[in-house]
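Before any comments, here is the structure.
The complex appears here without one of its protein chains, the remainder shown in place.
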Amino acid sequence: MTESAPVRELSPAELSWRQFRKHRVAMVSVTVFVVIALACLAAPLLAPYGPDAIDMANLRQAPSVRHWMGTDDLGRDVLSRLLFGGRVSILIGVLAAILGTGLGTLVGAVAGFYGRWADNVLMRVTDVAYAIPTLPLLIVLSAYSNAAALSMILIIGLLSWMTTARVVRAQVLSIKETEYVLAARSIGVSHAGIIARHVVPNAMGPIIVGATLAVGNAIMVESSLSFLGLGIQPPTATWGNMLMDSQATMASRPWLTVFPGLAILLVVLAINFIGDGLHDALDPTVRSA
Amino acid sequence: MGSYVARRMLQLVPLLFGISIVVFAVIQAAPGGPEGSLLNTGRFIDPQVIEAYRQRLGVDQPVHIQYVRWLSSAIRGDLGISFSSTRPVADMIWERLPATLELMASAFLFAAVVAIALGIYSALRQYGPLDLIGTGVSFLGIAMPVFWFGLILQLVFSVKLGWLPVSGTATVGATSLGDHLKHLVLPGFVLSFRYIAGWSRYLRSSLLGVVRTDYVRTARAKGLPESRVIRVHAVRNALIPVVSAMALNVADLFSGAVITETVFAWPGIGRLFVQAMFARDYPLLMGILLLGSLMVIVFNLVADIVYGLLDPRIRYD
Partner (left out) sequence: MAPVLEVRDLVTRFHTEQGVVHAVNGISYAIDAGRALAIVGESGSGKSAGVLSVMGLIPPPGVVERGQAFLKGRDLLALPPAERREVLGRDIAMIFQDPATSLNPVLTVGFQVAEGLRQHLDLSADAAERRVVELLNLVGIPDAANRLHGYPHEFSGGQRQRIMIAMALACDPAVLIADEPTTALDVTVQAQIVELVKRLQRQLGMAILWITHDLALVAGLVDEVAVMYAGCIVEQGPVRDIFRAPRHPYTRGLLAAMPRWDADGQERLVAIEGSPPDLRQPLAHCPFAPRCPAAADRCRQDNPGLAAVNAEHRVACWRWEDLA
């Protein structure tokens, strides 16, 4: 019978990467997202015009050679505003997601690990946070702050920890009872050490997927708030407030409505596909032999 | 089953307290305090309203006394007086609530019916053309900004094609059901889209898992027709987690309604909330927040009950 030749064992990271590469849509999405994000971050260098630069001769222009996505009522170039606006939206999205995921991981890990009293309290708090509809609460909170980017990051992040907390808690509970954790405790490793070295690495999969999807969610929320006129205020451009401004002239100048929304859609779609790919790559049950 | 429901309801009490505390705290945290905002809005407010509010809140009292007074009034249905209209908040909410409920219920039911049909079909004809389209639409639906979707549909169907009205619940002067329904189509569809996307995908994956279980194999081994195997054994089991998720989505259905009502000028409490925000009308905001949370909790209870009805194992939890 055949004897199999010894094969070098692949590390979990390499296995995950291979599995991710198989998900073609996710791979394409990574490219799309990176291109858009870099373009927006490099807005000062790439944008043909400044975000507030007024071109008096070309007010309310449809897309043309000079202005690829047209101009708005004040003669500002839509493409440039889109790029600068993207900077704000994407930055807020990423930072808010990091904040929310970090907080959620902490809460979930503590609740799962310490159990009983801490678990009960933290889970009740999570239940309350879940019960109050998020957008209305954010609407109220946004009015308290000066609606600058930092406040947006804080309030969005502070209301996105719940999902991660629940997921991490479930992971911690299942890992807590495994043999190697019991072994570690028996030789006296500290709680923090166990959490850091055993629990978190194993819970990393769902955390990463959660964080990715949280970015998309945060971008969506920020856009919704600016659309309602409650987030970042004009004249600073964000994709959401560009849509707010476009409403009045939607019929006659559809390009003002189409492009910002399309940007949000593309970015969030790409992020969701990446999240899906990561989920397949990091979920041990999906991995092919 | 009865004791299960009773237990779940009992667990709601601390939750309700928690919510009331958070809502109260959020409003108290307003810059200048809740009644300070009264004076800072830059609009004229009837001094009698200010006085009534002061008294009601007992503003000079310690915070926890204020909380108790506010809570006991709220339980009795007295949610205070709106700053912007000087009418009782409860009345204003009561007037607008039906419109929101109508919108949310229509969107929910439509999404449920379509999602279940799509989910079952996609799972049974995996990788078939409808499944691939369905998966694409699902991803699109989850990533689609609700407000933009609403705007685009308005642009296409109302402005360019003229088939459907742009906004509102009825054309001026018209009282027919048909006219009202035409107004419901766009906002209802826009609100439902995200859930069609999410629920159908969830049902699809749930059903794909169920179809591979041992008990479905047993059903086939009994020689039952495939349609019965799918209907009685597969779909029912696959629906259990999905139905639960549906009821739990009511929280964001409400958030979605806030945006949809604004885009389509639908006169519900979502739109009222945004208007109240601009007017810094805190009693109204508090009232709506409380109501929204109550709605969420009620539907969570409904989700638990439905889950208990569908899955007998849960009842002895």
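In this document, chain identifiers A and B correspond to the written order of the chains, with residue numbering beginning at 1 in each.
Definition applied: a contact is a pair of C-beta atoms (placed from the backbone, for glycine too) under 8 Å apart; a residue touches a chain by one contact, two chains touch by 3 or more.
The structure presented is a predicted model; accordingly, all values stated were derived computationally and were not measured.
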* Among B:Ser106, B:Asn237 or B:Asn300, the residue in touch with the chain that has been omitted -> B:Asn237
* Asked: Thinking of the whole complex, not just what is shown, which of B:Leu71, B:Leu294 or B:Leu310 touches the missing chain?
  -> B:Leu310
* Asked: Of the residues B:Gln28, B:Ser85 or B:Thr213, which one touches the chain left out of the display?
  -> B:Thr213
* Asked: At which residues does subunit B meet the chain that is not included here?
  -> 212-215, 217-226, 228, 232-233, 236-237, 240, 310-313
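In this section, only the chains that are shown with their structure count from here on.
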* Rounded to the nearest whole Å, what is the centre-to-centre distance of subunit A and subunit B, using the mean of the C-alpha atoms as each centre? -> 23
* Asked: What part of subunit B is in contact with subunit A in the complex they form?
  -> 14-15, 18-19, 22-23, 26-27, 29-31, 139-140, 142-149, 151-152, 154-155, 159-160, 251-252, 254-255, 258-259, 262, 273-274, 277-278, 280, 285, 288-289, 292-293, 296-297, 300
* Structure fact -> In the complex, the residues of subunit A that touch subunit B are 124-125, 127-128, 130-137, 139-141, 143-144, 216, 220, 223-224, 227-230, 240, 243, 246-247, 250-251, 254, 257-258, 260-261, 264-265, 268-269, 271-273
